[in-house]
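A single protein chain has been omitted from the complex, and every remaining protein chain is retained in its original position.
The first chain written gets the first letter, and so on, giving A and B; residue counts start at 1 in each chain.
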Amino acid sequence: MQPVSIRLSRCGKTFPDGTRALEPLDLDIGAGETMVFLGPSGCGKTTTLRIIAGLEAPDEGGSVTFDGVDVTPLPIEKRNVGMVFQSYALFPNMSVAENIGYGLRIRKRPATAIRQRVGELLEMMRISPLADRRIDQLSGGQRQRVALARALAAEPRALLLDEPLTALDAKLRDVLRLEIDGLLRRLGITAIYVTHDQAEAMALGDRILVMDHGKVAQIGSPRDIYQRPASRYVAEFIGTMNRLSGQPESGGFRTAGGLLPWAAAPHAAREAWFRPEDTALADAASAPLSGSIDAAFFLGDRTRLFVSIGNDKPLVVETAERREFRIGETVGLQVDASRILAL
Amino acid sequence: MALRRENSLLIALLLPAGIFFCAFFLLPLVRLFLIGGEGKLGYAAYAAIVTDRNYFRSLVSTLVLAAGTTVITLIISGIAGVFLQRHSFRGNAVLVSMLTFPLAFPGVVIGFMVIMLAGRQGLIGDITLALTGEKLVFAYSMAGLLMGYVYFSIPRTILTVMAAAEKLDPKLEEAARSLGASPWRVVLDVIIPGLKPAFLAAGAICFATAVGAFGTAFTLATRINVLPMVIYTEFTLQANMAMAAALSFVLGAVTWIVLAIARQFAGGTVAAAG
Partner (left out) sequence: MQRKPLFWLQLAFTLSVCVFLVVPVVLSALAGLTVNYQTGLSSGLTFRWVIEVWSGYRDTIFRSIGISLACLAVTLVLGIPAAYALAKKQNGFTRALEELLVMPVAVPGLATALALIVMYGGAGGFRTSWLFILVGHVLFTLPFMVRSVLAVLLAIDLKTLEEGAASLGAGFIQRFTHIVLPNCRAGIVAGSLMVVTLSMGEFNMTWLLHTPFTKTLPVGLADAYASLRLEIGSAYTLVFFVMIVPLLIAMQAVAQKPKQTFKTDEE
């Protein structure tokens, strides 16, 4: 199977009731790439996926091409894409094997070829013993594997996954995330993965498209998005961000807790943004910043502290120090100046 | 584009049923309405049901009969339905089967059941004859009709009540009892309010059925003065097509409105049968 490259141009979506689900979007997805659409519910990520799948038509003027061929007028059944739905959409009237073989049956493959391919997929997903089970006899994780196998059986040109892990509990999500990652790398298939879970997006995506209210907030590699978020929205959506308000002055950034040594602070900056992992406890006497402990959570290997400085939201700091922290205690903080962003 | 294609497909799928429905129900009803106005009273025929003393009297007795049926059925089915839903004991399923078994008996057969019980050769007559020396026969009167309608309405009402009682959260009752409510207060404050939509829906069906049913009255006696019988008499004996049309149109409107109102209040599915 040859992975396909996908291009969206000017793809917008306005629903009949007038709501704009998606602002016109241009996007290139390379052959064999795993692209993650990330954002909160209602941001337009599922709509975009459904336009690529052929379940929704883009507004007038938009087009979808697969390997340069315009597929906009084709309904999903003509696009040869594999799709995994959030609720799996397994057919309750068919067994596991019949579900997996359905796409091949539609393509009128001979029965022996179907049986063989279904066997391969059952093996690949490690669910061979379930072949004759009814769908309502399966657990959530098993259903997820059947749905993946079914989507892959007919060797689709692209695999589209719509929040495939959302319905599962946290532990199982971790296991399956790893499996899906391995599967996508091994198959080298073009994959589009929709999720609202940033950890999933970071783990799976070659690139991530962060969406906000039907618009692109940022597009880039997980590293880019995390380390150089393009906006406050992206910064706050991905991971945790500390924010400290103040004024730039010579030699740093004046805050309620002291002078932050941020020489590169832009003239107009009124807030400094930095990650918890770039923030560390320091000796209160010599540290540039000081604040008081609002709350302390002992996590076992480390302690998470909430330190309040002035009227800002408490900063999150994690430390491996083994001592006990008292609420109200004054602590010193230092921040890796090269990691501070203005946003 | 894809949307338009899907819409025309759906319309095509609705079309056969729609055409059948228009040709054999809507158009005939319109015709019925027009014919109702073609008699010697003109469209005043539609008011005759309240202006004409005889029609009005049958309307009132029909409504009284229907109301009586509804109240009696709801009390009986409410008690039995909640009881069967709440208690599991051996034979429970058999009781439910027996109580819902007459579900689809036609009106004529119901009428015959009433005759078997309260007719000239009926069981009640035999028993009262043995006990008091006098034979109690009431099948061929309003009382017999009432009994028939209750008989007819019990099965479906019990089913509705049981379905609703199943959805009642027993924790609400436990909560009420934990707050010190007596069993009667629990019934009053938790169970009856919880079952209200079901009672409304089932009651509306009882009422509409009792207003519009014809088979039972027909079997028991042609002289029982309820609206469906009056319409039938106008149609066959008096050959007064216009009056029969006007009265049956009004009758149809009454039952349809009762059910529509009940559906507004109760939500869900309310439909009469019979």
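Everything below uses one rule, namely that contacts are C-beta pairs under 8 Å (C-beta built on N, C-alpha and C of every residue); 3 or more make two chains touch, one makes a residue touch a chain.
Just so it is clear, the model here is predicted, and its values are computed rather than measured.
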Displayed chains contacting the withheld chain: A, B
Touch criterion as defined above, residue of B:44, B:60 or B:98 at the omitted chain: B:98
Contacting the left-out chain in the complete assembly, out of B:37, B:68, B:106 or B:194: B:106
Interface with the undisplayed chain - residues on chain B: 6-7, 9-11, 13-14, 16-18, 20-21, 24-29, 31-32, 35, 76, 79-80, 83-84, 87, 89, 95, 97-109, 111-117, 121, 123, 151, 154-155, 183, 208, 211-215, 218-219, 228, 231-232, 235, 241, 244-245, 248-249, 251-252, 255-256, 259-260, 269, 271-274
Interface with the unshown chain - residue positions in chain A: 53, 55, 75-78, 80-83, 85, 87-93, 102-103, 106-107, 136-142, 150-151, 154, 160, 168-169, 172, 175
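Just so it is clear, only the chains that are shown with their structure count from here on.
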Chain centre separation in whole Å, for chain B relative to chain A (CA means): 57
